[in-house]
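Note that one protein chain of the assembly has been removed; the remaining protein chains are unaltered in position.
Here is subunit A:
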Amino acid sequence: MEFNAKIPIYYQIEQYIIREVITGHFDAGAQLPSVRELAPQLAVNVNTVQRAVAELVTTGLIVPQRGKGNFVTTNMEVIVNLRARIVKEQVATLYERLNALKITPSEMEFYLHQYIQEQEATNND
């Protein structure tokens, strides 16, 4: 994994784990690799991974089990909410960019809709 040098690394690891859960690479209830296993894989130190995991425990996405390790929550509400938050963030970024180009909301809707239809058409070929 490549890190952006100007963003806190624990935050980037946090986002990476969230992505893995949302895209289904880590299922609900799945056990996470231990902090000591993750650190060499990500080429960062153990404390940094520990901090990322601690933040995710606070959000409820990760549930630590004493003596067993860390698990992805089985509470689907947490995952669904997180997914919605990520979508909103991405939409907000797109909206800001298009807005900066003076694209009107109805144009945005039109082009997004058109793009989705094009994508679906190519995927069905």
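Things worth noting here:
Following the convention adopted for this analysis, contacts are C-beta pairs under 8 Å (C-beta built on N, C-alpha and C of every residue); 3 or more make two chains touch, one makes a residue touch a chain; residues count from 1.
Criterion: contacts and distances are computed from a predicted model.
The listed choices are "Extracellular solute-binding protein", "ABC transporter ATPase", "Permease" or "RNA polymerase sigma factor"; the UniProt protein name belonging to the chain that is not shown reads "ABC transporter ATPase". Touching the missing chain, out of A:Gln15, A:Gln31, A:Asn47 or A:Gln90, is residue A:Asn47.
Interface with the hidden chain, as seen from subunit A, comprises residues 3, 5-11, 36, 39-40, 43-48, 51.
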